[in-house]
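Left out: one protein chain. Kept in place: all the others.
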Amino acid sequence: MTNKKDTNIFNRMMSIDRRWVFLLLVIVCVTAYFIPFTIPILIEPEVAVIHEFIDTLPPGSIIFLAIDYDPASLAELHPMTYALLEQCFRRNLRVMCTALHPNGPSMAEAAFLDVADSCRMDKTYNGEFFPAREVVNGVDYCFLGYKPYPALVILGMGTNFRLPFPADYYGTPLDSIPLMRGVQNYDQMACVVNISGTSGTEYWISYGQGRFGFPLALGVTGVMGAEYYPFLNSGQVFGYMAGMLGAAQYEKLADNPGKAIIAMKVQLYAHFLIIFFIIIGNVGFFMDKYKKKREGR
Amino acid sequence: MKRQIPVFLVFIFGVFMVFQYFSPHEASEWVYKFLMDWIYIIGIFAMALGIWSLIHVSYDKIKHKRHDWGYSVVTLAALFIMTFFGITGFNENGDWGFYFMTQEGLTNPMFLNFFNYILVPIETTMFSLLAFFIASAAYRAFRARNVLASMLLVSALIVMLRFNPYFGDAFAFYMNKTAAWLLNVPNMAAKRAILIGIGLGMVGTALKVVLGIERGYMGKG
Amino acid sequence: MRYIFVIFSLVLLTFSAGLAQVDTLGVDSILLNIAPPSPISNLTVYDKANDHGHALILEWTPSPDDGAGMNTVMLYEIFRSESPDSPFVNVGSVPLGNSRYDNIGILEKESRDYIPDNTDLYYRVDAVTINPEVRASSEVFGPVRSYSNWFHRGRVPVLLAVLIFGGLMMYFVTVARKGAELYVRPLAGISAVDDAIGRATEMGRPILYIFGLGTADMISTIASFTILSRVAKQVAEYQTQLIVPCYDPIVMTVAQEVVKSSYLDAGHPDAYNDDMVFYITTNQFAYVAAVNGIMLRELPATNIYMGKFYAESLILAETGAVAGSIQIAGTDEVGQLPFFIIACDYTLIGEELYAASAYLGREPIMLGSLKAQDYAKAAVIILSILGIIAANFGLTAFTNIFKVLD
Partner (left out) sequence: MKRSTLILMGLVVIVFALSWIFKAISFHGVEEHYVLQGFLVTLAAFLTLSIMSFLYRDNPFYKFAEHLFVGISAAFWMSMGFWSTIVGNLIPRLSEGLSNFFKVHYIPGDYNIFFYIPVILGILLLMRLSRNYGWISRWSLAFIVGTTAGLNFIRYLRSDFINQVSATYVPLLVDWQGIGHFFSNLSLSASGQFIMMLANWVIFLGVMCGIIYFFFSKEHTGMFGRASRVGIWILMITFGASFGYTVMGRISLLVGRITFLFRDWMGLNI
């Protein structure tokens, strides 16, 4: 490498040691991960409509949240659940919840406990001040838990929640739960939000929305994204979020940056770094070629 | 004799498996199920050959004090310790012996510890090295040297820019749509062409093997 | 089926448990005052075609109260018996809106879901409301029998394809055997293999041959064995060192056999020892970690990757590039092709991997099989164009020829 021709700047741009690439990648990822700053996120209307719907509900309304995912799709779907629950509790809405996936209850429980913790602090979202409040199981939310055979459970709840779930997840009979006073079936729900990593979504669309006509919003994984999108066009689903991108948009709308936005930050800057290196390499390549051509003349 | 019998066996079993596909009869399914079980069981005997090879190579290194022989000691020690934890444990009565699982879970908690704190971290870290290698490969190889390389480069850039929000909403929107189109339409065409080719190649190779034309797998080219 | 039944009865149990507790809310009155729905009609039961027996299919016209009328039907329960008089057993259920049930039996005689072949059976379907007590039974259908089939009629297209392709193969192999000249276009990756072995000899460095994660039951691995046998033969002739680390013990065993015979064929049986082909471990990333180590420590002149590769493709290929080796890859795993294309010097794409063994051997018989594959591809193109025309003119009869039933 002592050859004079090899040491020109363009040639060096073409042969940066891979360790510099590695080092910069680590630095970019760690910085983007730890340093709090915001990135612009393009909001798509199908996500915004869910946020708008929940934001404009009168206090005391009940949202039905169906959590049908397991740890495998936690990274993409947990951020949706957290942002949505926090928004509901801050707006003094009440939440009813089922988990029709065998590993779903632990997901739902973790979300309720974490969000209840977070609500014990004063927070400001989108410029609006929300004082600290205590979120109480049975008053602010009611978690029904898991029952197998989702289609029948969804149908049963259309008649009365007490048919498939005589008691909630913790064994309290529904009749002794304050939230359940006067609550019979989906008619008392403002909307149903299904956050799902399984094909259970299909039952919510065909047996739930199709039969009982409640407003239904979906949050699905990136892989399922294309599969359920057509239901948005057909009007069976009023709002739709898919994958990490959808989760980050919701966090942005709720002004509640969480794991999805952090993940998007890291992704975005890592992509920029890789593109930067590709450009450096190509600039070096073309300038070097140009120079050699001129010298050759 | 040494080479004819294997070729004959390959033919018999190969033809039977083809026949089996066309016959859903109970008897044919029954034999099929048996053959599949056999393959697994033979595989377990092969496992012994594999482990033997690993021990043999490591032991050889240690015996002749070859370069880096000390690390082979690590391999052998890890192998024996983990195997010991893997096949022995305490059952629910507290008896020590050949146990693996009881209703409470693994009978030897160290097996699980080694799995969770050695195997999983190294595995996920090795996997995460891909993030670095994908960056260095992109830098090294994405040069617009010729038409083909430029096509590779441009389509990769479009897909990588698909969620970039800095150049305005319209840019992000169209990048997203173009990337989705690239991933759905030309991708589907190319995949299908490759799969049809692979299908033919596989069928051709399998047919040659069953008919005994191709004997490379037995060392006879 | 058995599980669904168990689960289903659990749900029903909780439903009825719910009844006991919710008296005060008037749910009981909702339930007890349900009028019985109309039963289903036109029940027919027939043997499932193209199967191993022990299965029947039921079809019916749904109850008028399913999704319309009184809208009270929640599910249909299916009952079976071996005579019209003996008690019927519940064998399954489907939610409302369905008008078909496949009663697939279990093969073990002891199971309660066992359906005997060649025996008269009788069926009945109940329309059930949310209150399991309120239901309407259909008329009994029977007798009906289930049979096992020797030939699967839905798979005729596959049989045709087997016969046509097998015929083409036999024809061209015979032609090639008679000594006809067959042209094959040059493939860059293949000539690179020859050069690479020469280069390794000059440099005095080893050649690393990697099967990837393929097991011996994958055709790509079998194709890779053939390529290895050619490579090993040349390596033996040049007296270069060969390293073959393996992921699967059976692959290792076969590879040892292959390399050993190749050395024998090349006339250097003494140069072979079993430690050239050795086993590492059956764990994707542990295998990768070890192969990475070999690459940086042994600094092979050439890395040849042939077979099935997954996420490790790029880790291996990048490490090989760091070590400065010439890299030749070939895989039929479509998802990994981009990484090999980007990080390796030569890549055999999909079918080229299978063609490689014929190319390397240059034996007329093998080249004959390539010709057969090309004719099959020409047939695909012609069929596709015909199919497109047929599809656009709505001639479904043509496209239906290619429908294969499971």
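Note that the chains are named A, B and C in the order they appear, and that numbering of residues resets to 1 at the start of each chain.
Basically, a contact is a pair of C-beta atoms (placed from the backbone, for glycine too) under 8 Å apart; a residue touches a chain by one contact, two chains touch by 3 or more.
Note that the structure is predicted; figures quoted are calculated from it, not measured.
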### Query
Of the chains you can see, which ones touch the chain that is left out?
A, B, C
### Message
Take the complete complex as the reference. Which residues in chain B touch the chain that isn't displayed?
### Response
2-3, 5-7, 9-18, 20-21, 34-35, 37-52, 54, 68, 71-72, 74-83, 85-87, 91, 98-101, 111, 113-132, 134, 138, 147-149, 151-160, 177, 179, 181-200, 202-203, 206-207, 209-210, 217-218
### Query
Which residues does chain A use to touch the chain missing from this display?
19, 22, 25, 29-30, 33-34, 75, 233, 263, 266-267, 270-271, 274
### Message
Counting contacts across the full complex, list the positions on chain C that touch the omitted chain.
### Response
157-158, 161-162, 165, 182-185, 187, 216-219, 222, 250, 253-254, 256-257, 280-283, 285-286, 289-290, 292-293, 296-297, 335, 337-339, 341-342, 349-352, 355, 367, 370-371, 373-374, 377, 380-381, 383-385, 387-388, 390-392, 399, 402-404
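As a working rule, only the chains that are shown with their structure count from here on.
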### Summary
Every chain in contact with both chain A and chain C is listed here as B
### Query
Which of the chain pairs holds the record for C-beta pairs in contact?
B-C
### Task
Would you kindly tell me how far, in whole Å, the mean C-alpha position of chain B lies from that of chain A?
32
### Query
Approximately how many whole Å separate the CA-defined centres of chain B and chain C?
15
### Task
Could you list the positions in chain B whose residues touch two or more of the other chains?
134, 136, 138, 140, 142
## Note on the structure
Expected list for chain C, residues touching two or more other chains, is none
#### Entry: Sites on chain C touched by chain A in the complex
4, 7-8, 10-11, 14-15, 17-18, 21-22, 24-25, 27, 30, 67, 74-75, 95-96, 130, 322
### Task
Using the touch definition up top, name the residues of chain B that touch chain A in the complex.
131-132, 134-136, 138-140, 142-145, 153, 157, 160-161, 163-166, 169, 172-173
### Task
Using the touch rule from the top, collect the residues of chain B that touch chain C in their complex.
18, 21-26, 28-29, 39, 42-43, 46-51, 53-54, 56-57, 60, 68, 119, 122-123, 126-127, 129-130, 133-134, 136-138, 140-142, 152, 191, 194-198, 200-209, 211, 213-214, 216-221
